[in-house]
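Since the structure comes first, as structure tokens, the remarks are kept for the end.
Apart from one protein chain that is not included, each protein chain of the complex appears where it belongs.
Chains: A, B and C, in written order; residue numbering restarts at 1 for each.
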Amino acid sequence: MRADVHRFSLVDPSDVSGLRRAIDQGLVDPGTIVAVIGKTPGNGLVNDYTRGYLTLCLSTLIGERTGRSPEEIRETIPFVFSGGTEGVLSPHYTVFTVVPEARPSDGAKALAIGVAFTPVMRPSDIGRQAQIDAVAAAVNQAVVSAKIDEVHFVQVKGPAFMLADILADQRDGRPSATDNPGKLMSFGRAASALGVAKALGEIPAEKAVESAVLKDFSLYSSVASMSAGVEVKVNEVIVVGMSGAWTGALAVDHTTMADALDVASIHAMVQRLGFPAAPQIAEADRVKAAFIKCEAQRDGMVRGRPHTMLNDGDINEQRHIRGAVGAIAASILNDTGLFVSGGAEHQGPDGGGTIAVIAERAVRRAN
Amino acid sequence: MRADVHRFSLVDPSDVSGLRRAIDQGLVDPGTIVAVIGKTPGNGLVNDYTRGYLTLCLSTLIGERTGRSPEEIRETIPFVFSGGTEGVLSPHYTVFTVVPEARPSDGAKALAIGVAFTPVMRPSDIGRQAQIDAVAAAVNQAVVSAKIDEVHFVQVKGPAFMLADILADQRDGRPSATDNPGKLMSFGRAASALGVAKALGEIPAEKAVESAVLKDFSLYSSVASMSAGVEVKVNEVIVVGMSGAWTGALAVDHTTMADALDVASIHAMVQRLGFPAAPQIAEADRVKAAFIKCEAQRDGMVRGRPHTMLNDGDINEQRHIRGAVGAIAASILNDTGLFVSGGAEHQGPDGGGTIAVIAERAVRRAN
Amino acid sequence: MRADVHRFSLVDPSDVSGLRRAIDQGLVDPGTIVAVIGKTPGNGLVNDYTRGYLTLCLSTLIGERTGRSPEEIRETIPFVFSGGTEGVLSPHYTVFTVVPEARPSDGAKALAIGVAFTPVMRPSDIGRQAQIDAVAAAVNQAVVSAKIDEVHFVQVKGPAFMLADILADQRDGRPSATDNPGKLMSFGRAASALGVAKALGEIPAEKAVESAVLKDFSLYSSVASMSAGVEVKVNEVIVVGMSGAWTGALAVDHTTMADALDVASIHAMVQRLGFPAAPQIAEADRVKAAFIKCEAQRDGMVRGRPHTMLNDGDINEQRHIRGAVGAIAASILNDTGLFVSGGAEHQGPDGGGTIAVIAERAVRRAN
Partner (left out) sequence: MRADVHRFSLVDPSDVSGLRRAIDQGLVDPGTIVAVIGKTPGNGLVNDYTRGYLTLCLSTLIGERTGRSPEEIRETIPFVFSGGTEGVLSPHYTVFTVVPEARPSDGAKALAIGVAFTPVMRPSDIGRQAQIDAVAAAVNQAVVSAKIDEVHFVQVKGPAFMLADILADQRDGRPSATDNPGKLMSFGRAASALGVAKALGEIPAEKAVESAVLKDFSLYSSVASMSAGVEVKVNEVIVVGMSGAWTGALAVDHTTMADALDVASIHAMVQRLGFPAAPQIAEADRVKAAFIKCEAQRDGMVRGRPHTMLNDGDINEQRHIRGAVGAIAASILNDTGLFVSGGAEHQGPDGGGTIAVIAERAVRRAN
């Protein structure tokens, strides 16, 4: 198998002209698309409808070109969109394709992708053991079915709910972890992240986990990236890693940022991917996609000085931190089309985050 | 003469405990304070009252400790506060002091500071030739009186006006450049920056200038940093540079950023100040203060990809770009207590900006 | 002919279940729909994509049920959505249908609706004479073709443009009235409103008009309601009035509000529609739809006291005034599903606004 990665810019969330053109030009075979991950120009909070809008437009396009209904497309291809392109960040979507390809004998590992879905979740499942276990099972299923040797990135998009849905479930005798819609998104990201950590052995299997949700932040996954949105009712799981069973020119690596200014870890990871040491990489076109999770440090400090993100009544803390960490990563990667997502509960250490980069391997470039 | 720089953290804009303690401990002689520049935790737009609040609290404190009235203090010491500490940025204020000191014979230049004030401005003066000329004259006065050889940073804080003031001036027969309060702040920053550029020869003296205000962005100053706020009625001018007539351990340098991701220019400047080449400086305590201007690129792009800062109805473009460029600078300087100001009209190139850093000289550290 | 009005709630802008159910139950014949007007839960500013999202979903639904393509539906049925349901306002859409019906001999006038479209507009046409004339022509066409005797409400939805579009047109030698996307929306609403005023004789035909755009606010229409959005490229015109050639139980009336607190004019209008005098109407189900335009008073005052809407850097002035005037109207009409739109340039007097109400006639209720 060979995994490819195609990234397209968008500003208007209905703008699917990039993928349409690529399909028309034969650059992307729509039948080989296995997942789409992107950033839309909304606020990334409960009332961000840009995610659903792009999902509708892309599933309609792919449906048209593959002769299937948009509903069918949405049930089989995960569309994971995170809203919020603060600062220099650029709205875009990244299309993952998988095609059969005979494996060469060079023995090198290559980029591999697996996807899986959990069953439908109710508001009252969010943040609970039911979600943790369902996500862990889906991760395992994706890893096994795609024969992934090293996992570098797990994206999960789980459901968010409007207040009316939460209250309806509560009236049916199923109270949610909270009746605050934004807070419930936080519970959902937390539980899914712990599910990933459990599946990958980052948390001991015997560890009690539901009680740790949004409480014990020493438990986290270094490869998990969680989003939540009202447009999905299941958890969509995408596992990205390296595999000896796959082929192709692409590689992925990841790292954990200890805090928002931890650029040393990003530079080390970029060098592992074959980029020469430099404050900003020169071969920007070798970067195919980057995925970042980050969160405002909970003690209100960054390297000994106070920040104001958690006290701000005008701009949500997630918008602040995405703009900041996204800009730092962009300045290193020489690229603003980054997937940067806030709400990093149990996704990397408190105040830090995680970053995964997919890049063309240097050895290919040398040829 | 010797110039010193003392930086204090604050979150609450009434928190002057840092300076109070430094005075009480004899670290700062309040009678030697010549200027204060800082970032307050407001929105940095028209209705940001955190700037005036901190000005009142600091002028009251300095007045108490010097036996003068707060009004007198405000008339003789420029307090230049810019609101908005987005992302990782940290609210703080930097106190400049000047003390007489015999000049040693080492011949090295040292940090030098000069200040000057323009006459009172009316709303209808803002963005006009009157403001350009007044600021240029004040810059020249500050340079000459402080015997500055190289100018690296000129901070001007000019007046902003509420709608009522603008309309009152208009009723008196003096229409403003615009009756939009936020837009008039923009005009004021633009005209002041052109005034600085004219005084320093960055724009040919014969060049027509008023007509270029907010129109011809090829004209700009690489050392100007303009703020505007309702709490001042004059333009307060602070010139920072190097002088053979001054002494002390501090140096200042500056650079122009070609765009928001131009980290190469920052690294080069930091190395001129004696820091070893590194993605992030290790000797963070040598950085005494940094001053940055930045602005969203007017064509809506950053390095070939669209940004959304100019289309956003929820977060002002200045808040976006401050958070982004501030984070990038913080990641290099290993310091979040940076003065980062948006609204960089004619202050550096379109979409880029300027940065000046005051640092302890490496040679002193070696002793 | 008979005009009917069907109003449906929505929160998620993709929720078209209300109309779907009404079609399925035979309450609405999809082939008779002539226009849809609604409020979506976005910010109502440039980057509000909820309008386009709902347009896509509704045109897809109506297309499915009428056997036409969504594109064809959007070209023949105006979808006029304004974003922003601040405060107590409720997201909803109102579907207008027209069916042939023999005219009874009672001689009473009844609700009548006419629609028309202008040609496609470029960014450089917005706010210019081209737009004024095109809108005036479309209004006349709608009035004549629908035989409307009294015009009470004219809704125009005109194009808005992202920065990239504006700059592209400029590069082709066609500079726009402004290169600020939000400001250009304002120009567009202003020019369209003057077009309506000209068509209806509210402005003398010989009057110079382009020069008055956003300058001379003594010129205005008392029935015009303008919106702008990136999802349309033409001006869509809907004229609502009373006609002796139409039949049915519905009537429409309108009034001008002198300022934001002018409830007397609303009460008088409601009584003309047959409601008993009361601070809040009791027969709320007789109200079928209400359309309101409003704007923050430009001198910064309301009845002698200052307001802060024009100085606010966190919440756009339109969001402020919609929430305020919308709540006042809701408190009188006993209904929160109101179309309340800000940006009322030349639509009613400065600081005031207009309101039109469609209601079931009292005489029918008595039967």
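Quick notes
Going forward, a contact is a pair of C-beta atoms (placed from the backbone, for glycine too) under 8 Å apart; a residue touches a chain by one contact, two chains touch by 3 or more.
Keep in mind that what you see is a predicted model, and the values were worked out from it rather than measured.
Per the touch definition above, the residue from A:P91, A:G158, A:P181 or A:G323 contacting the chain not shown is A:P181.
Contact with the omitted chain, checked across C:T94, C:S221, C:T336 or C:T354, is made by C:T336. Contact with the chain not shown here comes from a single listed residue; of C:V34, C:A137, C:A249 or C:I315, that residue is C:I315.
Within the complete assembly, A:L310 is the residue of A:A130, A:L310 or A:A362 that touches the hidden chain. Residue positions on chain B in contact with the hidden chain: 11-14, 41-42, 47, 49-50, 52-53, 56-57, 162, 164, 230-231, 314, in rising order.
One chain is missing from the display, and on chain A it is touched by residues 43-48, 162-164, 167, 179-182, 298-300, 306, 308, 310-314, 316.
Considering the complete assembly, chain C touches the hidden chain via residues 9, 11, 41, 43, 85-92, 260-261, 263-264, 267, 279-280, 284, 302-303, 305-309, 311, 314-315, 319-321, 323-328, 330-332, 334-337.
Throughout what follows, only the chains that are shown with their structure count from here on.
Centre to centre, using the average C-alpha position, chain B and chain C are separated by 46 Å. Within chain A, contacts with two or more other chains are made by residues 11, 41, 314.
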